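I'd like to ask you about the structure that follows.
What you see is the complex with one protein chain gone and the rest in place.
A, B and C are the chain letters, set down in written order, and residue numbers restart from 1 in every chain.
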Amino acid sequence: MQLSRQIQAWLLLLPALCLLVAFTHYPVVKTVARSFFGFGVQWEDAASLDNYRYLLEDEVLGQVLYNSFMYAAITVPVSIVLAIAMALWVNSKMRYKGVLRTAYFTPTILPMISVANIWLFFYSPEIGLLNKLLALVGHSGYNWLGDPSLSLYSLMAMTIWKEAGFFMIFYLAALQTIDTNLYHAAAIENASKWTVFRRITFPLLMPTTLFVLVNALLNAFKLVDHLFILTKGGPNNSSNLLLYYIFENAFSFFDTAYAAVLTVVLLVILVVLALLQFGVIEKRVHYR
Amino acid sequence: MNRITHYLSTGLAWFIGFIWLFPLIYAVWAAIHPSEFATRFSLFAPLTLDNFKEAWNQAPFPRYMINTIAITMIILAGQLVLCTLAAYALARMQFKGRGFMFALILMQLMVVPEILIVENYQTLAGLSLIDTYWGVALPYLASAFGIFLLRQTFKTVPEDLENAARIEGCSLLGIIWKVYVPLAKPTYLAFSLVSISYHWNNFLWPLVVTNTENSRPLTVGMSIFGAPESGVDWSIISAGTLISVGPLLILFLIFQRQFVQSFMQAGIK
Amino acid sequence: MWMNKVKTTVIAGALCALAAPAMANTELTMFYPVAVGGALTKIVNGIIADFETANPDIDVNAIYAGNYNDARVKALAALQSGDPAQLSVMFSIDVHELMDLDAIVPFDDVVTTDEEKAWLGSFYPALMENGVVDGKTYGVPFQRSTIVMYYNKDLFREAGLDPEKPPTTWDELAEMGAALTKKNSDGNVEQWGAMIPSTAYPYWMFGALTKQQGQVLMNQDGNETYFNAPKVVDALNYWKDLGSKHGVMPEGTIEWGTLRQNFLEQKTAIMWHSTGNLTTVKKNAEFDFGVAMLPGGSALGSPTGGGNFYLFKDATDEERAASLKLVQFMTSPEQAALWSKETGYMGVSPAAYEVPELAEYVESFPPAAIARDQLQHATAELSTHQAGRVRKLLDDAIQSVLSGQSTSEEALNSAQKQADRILSRYR
Partner (left out) sequence: MSSFLSVSGLCRYYDGAAAVDNINFEVSEGEFVALLGPSGCGKSTTLKMIAGLEQPDAGDININGKSVLSESPGKRNLSMVFQSYALFPHLSVKENIVFGLKARSVPKAEQKKRLDSAVDMVDLRPHLDKKPGQLSGGQSQRVALARSIVSNAPLCLMDEPLSNLDTKLRADMRSEIRSLQKKLKLTVIYVTHDQVEAMSMADKIILLNKGSIEQAAEPEIFYEKPETTFVASFIGHPPMNLISCEDVQIGVRPEHVSLVDESGLNVVVNESDYQGSETIITTTYQGSIIRAILEGKQSIPSGSSIKVRWEPASEHHFSTKTSKRVDTRPGLLPFQ
């Protein structure tokens, strides 16, 4: 007698499910619990809202949340627009486009943490490349990472550099599936390039854009590697991001309980994004 | 008019391409010249390999490299096996609670392990897996992204192929291995490359969970080695960076065509 | 026959068990940080190798763990994971936090012989300040430093200043700094007078400025801070004025990590930095440079800094004895002398400077003694309970003032208020 399909199905699912529960669902539950029961690295017997009370008093948090949202709100659209442009270029009849594709994609495979040191050189005042270039045109330059009004944007630039090429691949894949007859039809209509893009290419890339958008948003909340090298969230938290702040609280301040509260905040943000994603998936079904 | 926009567009494309490649170009420049030329450009700067030697001596790169390769491979192998099994169950088997299980798995797409470093660290400490390959790998072995991707691909495999294999006497695992896996090859390739480049470069979680050279991967090694606290020496850092990304870079340059193509075939879009 | 076999096995087993402690080496794991340049791991490994040669029954696994914070995280992580380190070099200011976590034991409980007690009393008193709590010694100085002033003698000459007379007061620093600041034809500065780093460890640099005003930042118990004391506000105003008023220093924050490079490329004539950088600067400077004590306000002063040895609670008696041996070895005058010469960190005891090697080195290279000479003016580094959080409060306040986001009063009042809230439960 063969095992029932039901049991077989569960057996196949089991290993993945166990690990997912152990490293995704269980920690989520425990984080929420710790946010109520935790004190420093310890557990208390009774639940309290003390950690959440500190959340309200935490002056840094507001800044960190603002930074995180700005970070997402700017890096995501810019990366996507660049990614579309790159995909169009690489998909066109340009010569040596293979080289170009490699160039665009290279940042994706470079570790953020090593390359951050090189970006540190670009950004460094006095001796850094950017200010030296500015000096050529007689400009005194900026303190890219040391000026609170610039530091976050400097981080964003590196993030965009890192992400755009990765998203390009998705668009490239999507572009190749577009029926060329549509372009022939447009050519017969004598449509301009811009019209073709706006009326044909862009709408057909919409499902990809939605998919990339959600992924980029999620990425924006977890991409903090370069902070470890470039700014450590400074000066004065002007470039601090939520996940880095969680890391600081947990591993520099040994305040696991407050880190748990911050994680809950991040989870709430992600749940909202998740709902967005379900909406997106539903939309995608209509496209298919 | 049209021609001008064409040239402008081409020019912009190459300009951005240059900027995108520039950090790597700079790293090569800084690495092969003495450190006084790290912040200065001169055509006649003397060439040297000392920076590589110095970097090599300052950090145990071979060990880091072995760690990174081992971790990346453990994760990849685990992901491929676990995700294949789960994806098949979700794509082709009828069982109670399938929809719910799928939703439960998809949760991980949003709640990535990076966010749960604190609790996962505690769990692994409880299992005495801190500072081991498995400690770095475990939270990533079951990848919702992989399961999702493979499930979509498996659903496109004609059911008759599976039926034929069953009639020819294949077991359940035999069917998965002989029918579904070969047919999903592009998806596996695309997923593998994404996974490898992700975990080769992953930093935050390994930083938290590794303590020593026993398990410390290249990224964490590089962050210690190149930490600004110790005073930045770009020449040596660049050399170290090149050493650490070299293998991946070469792998990418060799496979980039297949990589992009498999992405397209896999329908990741 | 069968019984015999069992007997033999049992006896053999028992013998092995008895023999084991005598045969097996004591294994020690220690973490250590490096916060300044150079291949310090090599030097540490060399010392460890010497120690193992001298003590063949002890194996030491010395792990380079990154910066001070990393080292602390890793050491505590090892503790939690059940594979603990027996001793570690960690930030001298971690002491309160480590005690709160009940992770460390005082050296007083471990030293027994008079000789060992004498050793514990052999260090410079200023270096012990951060390590002593409630009259017990928890931290023994190892890679210790003070902040010193590096200056470029060539640029001094160029500016018409006496290269043997670096600034000794705040006013002089501002004046000479102005003379040393050079602008190009566009009016852009191409060479700065002075730089004080304000990332990574801004509170440390600030500790120097406040000490020079005769004010400490916290009490010995680490449960009170004086962030908004008037002299502290003055100190921060002076730091800010160097940039905004005197124009001898760039405004905004100055990166700790790249400052040495700035100095080496002659983008700044003066830098304040750890003595730990001395050897690297000496090796790489292509110009004549000098090292001096920090200039004074109402007094001279610098905080000490760097790493101390700590003994962890989670260890057997043998391991603890072996740990003590290792600490004694690594802080012995001979090793301290070697360490100081190789790195620029100071010799931790007066005896170290009597070791001929270091004595000769100091004679041939006087800057090597500046950190030691400055010790008489030194104070403890900012160290409190919940040190990480409290430190960040001060760091943020300093950075917000230097980058022009708020005034010194506002920023320091706010920092003090928050520090009070954190520390009140430790009073």
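Just so we're on the same page, a residue touches a chain if its C-beta (ideal position, glycine included) is under 8 Å from a C-beta of that chain, and two chains touch if they have at least 3 such contacts.
Remember, it's a predicted structure, so these values are computed and weren't measured experimentally.
S.K.: Based on the whole complex, identify which of B:28, B:127 or B:183 touches the chain you can't see.
M.R.: B:183
S.K.: At which residues does subunit B meet the chain that is not included here?
M.R.: Residues 158, 160-161, 163-171, 174, 178-179, 182-183, 185 of subunit B touch the chain absent from view.
In this section, only the chains that are shown with their structure count from here on.
S.K.: Could you quickly compare A-B and B-C and let me know which has more C-beta contacts?
M.R.: Between the chain pairs A-B and B-C, A-B carries more contacts.
S.K.: Quick one: subunit A and subunit B, Cα centre-to-centre, how many Å?
M.R.: Centre-to-centre distance between subunit A and subunit B: 16 Å.
S.K.: Tell me, which residues of subunit A touch at least two other chains?
M.R.: Residues 120, 127, 251.
S.K.: Considering subunit B alone, which of its residues make contact with at least two other chains?
M.R.: Residue numbers touching two or more other chains: 39, 223, 227-228, 232, 234.
S.K.: Quick check on the complex: what are the subunit C residues that touch subunit A?
M.R.: Interface residues on the subunit C side: 69, 73, 76, 97, 101, 186-189, 192, 198-200, 250-255, 257-258, 261-262, 265, 267-268, 386, 388-389, 392, 395-397, 399-400, 402-403, 405, 414, 418, 421.
S.K.: Sort out for me which residues of subunit B touch subunit C in the complex.
M.R.: Contact set of subunit B toward subunit C: 35-36, 39, 57-58, 121, 124-125, 128, 130-131, 211-213, 223-224, 227-234.
S.K.: In the complex formed with subunit B, which residues of subunit A make contact?
M.R.: These residues of subunit A touch subunit B: 5-6, 8-10, 12-13, 15-20, 22-28, 30-31, 34, 82, 85-86, 89, 94, 98-115, 117-122, 127-129, 161, 164-165, 169-170, 172-174, 176-177, 193, 207-208, 211, 218, 221-222, 224-225, 228-229, 243, 246-247, 250-251, 256, 259-260, 263, 266-267, 270-271, 273-274, 277.
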